[in-house]
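Every protein chain except one is present and positioned as in the full complex.
== chain A ==
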């Protein structure tokens, strides 16, 4: 059984998730300096059995990667942290219920651009879901979120005129452009249900080819 624990509990225990890389974070208990150690457990909602995370036993850092334990995004999870210092312990402090599907943050898409004299082509690739090892099969977030699409901005560097496009597949061709002009493209991943949006990618600039007849 658990000892009586008088140490204050870890604070702000929560998941931080990007592309379903789900990492548990917390802050040290109030009023404790160095030397605090922690242990972590997690449970699947509806199953309820707490499972200890062995790699996060007696750790001094204040995070623990639970990505593989929470990889099934059709499930929801709880995690909990306990602190130890000078022989004293704290109570367990739990997260709110964590839903990877709706609570993960998503990255911008990968963008590649090419040009002709009067058009540019943009190829967009959705970010991949976190995976435990390079050997594992890659899962695109486009498979996880069937409603995934892209918002694309195209800027004429000379005139500063900007166009916006909403793209459902992964290719965009922008026609009727000026030859020999630099255009800069930036794109955002956008999911409609649940509502998720990434930041915009950095700008990818390319020049249209010079007009051969000129």
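Rule of thumb we're sticking to: a contact is a pair of C-beta atoms (placed from the backbone, for glycine too) under 8 Å apart; a residue touches a chain by one contact, two chains touch by 3 or more; residues count from 1.
Here, contacts and distances are computed from a predicted model.
*Asks:* Since a chain is absent, check the UniProt entry for it and pick the matching name: "Interleukin family protein", "Dynein light chain", "Pseudouridine synthase II N-terminal domain-containing protein" or "NEDD8-activating enzyme E1 catalytic subunit".
*Replies:* Per the UniProt record, that chain is "Interleukin family protein".
*Asks:* Tell me which residue among A:12, A:60 or A:192 touches the hidden chain in the full complex.
*Replies:* Residue touching the absent chain, from the options given: A:192.
*Asks:* Kindly state which of the options A:27, A:102 or A:143 is in contact with the chain not pictured.
*Replies:* Considering all chains, including the one not shown, the answer is A:102.
*Asks:* Per the definition of touch given earlier, which of A:15, A:38, A:78 or A:92 contacts the omitted chain?
*Replies:* In the complete complex, the chain left out is touched by residue A:78.
*Asks:* Since one chain has been left out of the picture, which residues of chain A touch it in the full complex?
*Replies:* 43, 45-49, 74-76, 78, 96-97, 99, 101-102, 192-195
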